[in-house]
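In this view, the complex is presented without one of its protein chains, the others remaining in place.
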Amino acid sequence: MSTSTDLDRSSGTTGDSGTGRRGGAGQRPRRRVTPGRVVLYVALVVVSLAWLFPVLWAVMTSFRSYEFTAVNGYVSWGGFTLDNYVDAWTGGNFARYFLNTLIITVPAVLATLALASMAAFVLARFSWKLNIAMLIFFTAANLLPQQALLVPLYRFYLYVGLYDTYWAVIITHIAFQMGFCTFVLSNYMKTLPKELGEAAFVDGAGVWRQYWQVVLPLCRPPLAALATLQVTWVYNDFFWAVAFLSTGDKFPVTSALQNLRGQFFIDYNLVSAGSVIVAIPTLVVFFALQRHFVSGLTLGANKG
Amino acid sequence: MPTRPRSTDKLYLPSSGLRTPVARRSVLHGAMGAGAVGALAACGGDDAATDSASGGSAGAGATSLGSNKGDEVPRAAEDAMLAAFTEATGIEVEANVQDNETFQENINSYLQGTPQDTFTWFAGFRARFFDDQGFIGDITDVWDEIGDGFTDGFREASANGDKQILVPLYNYPWAMFYRKSLFEENGYEIPEDREAFVALCEQMQGDGLNPIALGDADGWPAMGTFDILNMRLNGYDFHIDLMAGDIDWDTAEVRRVFEEWATLLPFHQPDPVGRTWQDAAASLLQRESGMYLLGMFVGEQFPEGEDRDDLDFFNFPELDSSIGSGAIDAPIDGYMMTANPENEEAAKELLAFIGSAEAGDIYIATNPTNIAAHNDADTSAYSELQLKAAELIGNAENIAQFLDRDTRPDFASTVVIPTLQTFLQNPDDIDRVVSDLQAGKERLFTGEA
Partner (left out) sequence: MATTTAPPRPRKGRGLQLLTRRDKTVLTLMVGLPALLVGAVVWVPVVLTVVLSFTSWNGIGLPAASDWVGTQNFVDITTNYPPFWIAIRNNALWLVVFFLIATPLGMLMAVLLDRELKGSWFYRSALYMPVVLSLALAGFIWQLIYSRDQGLLNRVLGLESADRIDWYGDPDINIWAVLVIASWRHVGYIMLLYLAGLKSVDPALKEAASVDGASEVRTFFSVVFPTMAPINVVVLVITVIESLRAFDLVWVINGGRNGLEVIGALILSNIAGEASLVGFGSALATILILVSLVFIVIYMVNILREEKR
């Protein structure tokens, strides 16, 4: 942030700084093919393929029949089939579990962002005695180990009657993730020019309007980034769901996947297919929103 | 509390296929099975029957069941049994089915939370433990009705003192499983004593086989080996006292068990701790291993037909002629009632039905890797293997339930599992193994006796 002085509102959202630079035509200056660059490209390609390999291997496994690989081993060619997907989907009741995931993820992420942005707004834009203490209060909460909360929380939910309801899982996600979001958002908001708020005051806007109409719209980049992150985090969590739900049919898909592994542990092919099915939504979200991700996570302001 | 899987607890669940893999915490409806059990997939997918939420809604003519039979085969078997009950009595049963591992992991929070009227569980110490916490309903009156159908062994395993707390449905033996065809081809003989057993192992090694399959990634399968060695070397009474915490683990007797195990370990599959029991079963199936000490559920890993028919077993041979080979592990699975059922009358009716010969027959028909507990069970449809298993159990002098059903659950899961795994990795350091076990015993068995 030290380099930021102002923020052009449009630059954050259209990304003409970060992502635009990459795609911008005519901007690639004077790159010649030098041995150094060849080495660089080769290295990058090798690293990338190495990183992709485990996933690709799982994908490939998922398309092969168990009968074939049981006989020929996995280091072989042939036995391709879609049956694993058909079997996993029909047998796994995925539709139900995806629905559960949706029921948990959507409110959890929206509420987290809403509450975190409010808290961040107050902490970032107003000097207040407890500012730093509050920031610590929020941020540190996110850094504590999940397991440390388990027993008291379970008791609490049992006591208030939320045990075995989606709410228990949703509320826990919200509280636990709020720290990180508050931290990122407050950092971002601090980089917004003070004059913005003051101008609004001059216009007679109250703090809520200042938050809702002035600051929040400028926070779209970090909000997009956080939404992406939170969706993947909540989606990928199996811990809270298993802890606070006791009805099998309420489990989200990530928790449910474990059963697949258990049951057909030996049928790697089928489990691979189930894994791919479970992985697809996060991959789609991630790659579709990738540019938000990078530009939005930029805690400081971009200088175009 | 909550969460996750791990092992011990889980079980050997007789039933179906799945037991505990590395980690499963969830429930996929049993189903997922398709690959293996395509035809049955339909059974797993129907949630109408299972949508029960917690406990709730059992009306006058309804009761509810929390079930760990989330896997394909046991689930189908249980569904068939419940359907027969509903047909006979008009009482609906709402079932909350979870996969066994998740269910067992969460049993504490489940029972304290919003449990169904009845639930699936295991006989022995493992059942009494929860009754002692006040979570279990008294079904002694149900036993008045069904008691004649069971031997005293079942009655005792299902009781906590004078109080009956469980209705047994089936059990299954732990024994040395093998392929008949492999034994015939190679001229192997069933060993009766240690000498013959070791000779057989050496002969198998000479033939390029792993004599004994072993997969202990989940921690509990090796308990079966410990149980049988301890019962063969020190006898059933010693074993049960040891499980109860009345005998120390750093005694010469226990040390001798590990010494014996260490000598036999070279005959086992190498690196057992990284291998699941299913993978170990596959090595038996693929004729890479000669024998496998496991519960009868190993049959689930054998495709029905030729392969399954080729499966046979023998009782683990005696190691000390003064002790003999009359004791085996044969865990019992059954159903219990929770302490405060919404519809006690219907719950008891359900349990009484489960305690009938008919219920066992229906269950076993679909899930044949078990033996019905009821005296009058119809054995005419039993496979040879089932008949033999029934005979082994019937002739056993003493029946243990299995280590993690015979001792404190915390001791089994947080002390025995890690220590046995350490032993399998490093069988030379027996001093450390017994001292770790003893330290855990002292830490956990305090205050009770």
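As written, the chain order gives the labels A and B, with residue 1 at the start of each chain.
To be clear about the criterion, a residue touches a chain if its C-beta (ideal position, glycine included) is under 8 Å from a C-beta of that chain, and two chains touch if they have at least 3 such contacts.
Note that the structure is a prediction, hence the values are computed from the model and not measured.
Shown chains touched by the undisplayed chain in the intact complex: A, B. Among A:L123, A:L192, A:L226 or A:L245, only A:L123 touches the chain that is left out of the view. Residue in contact with the omitted chain (choice from B:L82, B:A157 or B:A217): B:A217. The omitted chain makes contact with chain A at the following residues, 1-4, 17-18, 21-22, 27-28, 31, 40-41, 44-45, 47-49, 51-52, 54-55, 57-58, 61, 73-75, 115-116, 118-119, 121-123, 125-128, 131-132, 134-141, 143-153, 156, 171-172, 174-176, 178-179, 182, 187, 194, 197-198, 201-209, 211-213, 232, 235-239, 254, 257-258, 261, 268, 271-272, 275, 278-279, 282-283, 285-287, 290, 293-303.
Not every partner is drawn; the one left out touches chain B at residues 1-9, 22-23, 104-108, 112, 126, 129, 133-134, 217-219, 270-275, 279, 283, 288, 409-410, 412-414, 417-418, 421-422, 425, 436, 439, 442-444.
Quick note on the criterion: only the chains that are shown with their structure count from here on.
Each chain gets a centre from the mean of its Cα atoms; for chain A and chain B, those two points are 41 Å apart.
The part of chain A that touches chain B in the complex is made up of residues 66, 83-84, 86-88, 90-93, 96-97, 150-151, 154, 158, 163-164, 238-239, 242-244, 246-251, 255-267, 269-270, 274. For chain B in complex with chain A, the residues that touch the partner chain are 1-5, 17-36, 38, 41, 44-45, 47, 50-54, 66, 70-72, 96-99, 101-102, 105-106, 109-110, 112-115, 276, 278-279, 282, 301.
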